[in-house]
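Notes follow the structure.
Missing here: one protein chain of the complex. Every other protein chain is in place.
Let's look at chain A:
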């Protein structure tokens, strides 16, 4: 039993050796023949480090050598195949090179109407393609919705704009497997993202993106109008402009003069449709009670607020008022 274990160890030790020692084995074998003779003489035939064990070792070595030889042959075959392929490809390359040179020469010589004049060199083609791709990416970015494939899905970028000015960009990172789900996003928390996702994300991603983009663009538009109103007309507004996170309710007061008397108008703008940047309702009330003349004015103001951007509407109302007062 002990003998077997020892020979096993020797075999495993042999196998553990790297192929580089294969060349050394030949030398070692030569020196080990007198070793075997010695062992026989010493009478150690049946023990583990005796002749039988030694013979087993030699058998294992031979087997290993055989395997290595096979491997070598296979590698040589592979190498030859690859060399042939390289030759093939080189030939093809030379062919193409010659072709390109010929075309270029033709272009330079400006002879041969047969050749297609739009046959630029590989370099120019590549540059043109890159330019095209960059322009496409820019175009997509300008349209407002662009995306990039990620390892697990797609990351969309929604760029918002209002009246020609680009505003904030919002990102939505969507996983596509195992199921379509939003992984990360930078959409403000008061935009009803979960509701929109529940309705459209699973069935139609394009519709989802379009609805979300509408919401975001409208929000940015409303916010911009409110900010512009505060910035440009802070002196014409009594008190402060009251608004909320979504900017879908704005309340403010301003003075209206009629027949050299000033009245305070209170405006409540309700933006019922979150995908639009114009109010659905503009309720104007007068603190000192509504008079018939003022009712007409109020209706006109309400109309203006409902059909024009807030700061522009306010601007026109202020100027119109001044115009009216000047007429006797």
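In this text, contacts are C-beta pairs under 8 Å (C-beta built on N, C-alpha and C of every residue); 3 or more make two chains touch, one makes a residue touch a chain; residues count from 1.
Throughout what follows, contacts and distances are computed from a predicted model.
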Absent chain [UniProt protein name; select from "FAD-binding FR-type domain-containing protein", "WD repeat-containing protein 75", "Centromere protein N" or "Proteasome subunit beta"]: "Centromere protein N"
Identified contact with the non-displayed chain, of A:66, A:188 or A:239: A:188
From A:60, A:145, A:251 or A:286, residue that would touch the chain that is not displayed: A:251
Residues from chain A at the interface with the omitted partner, ascending: 137, 140-141, 146-148, 150, 155, 157, 171, 173, 184-186, 188-190, 192, 195, 242-246, 248-249, 251, 270, 272, 274
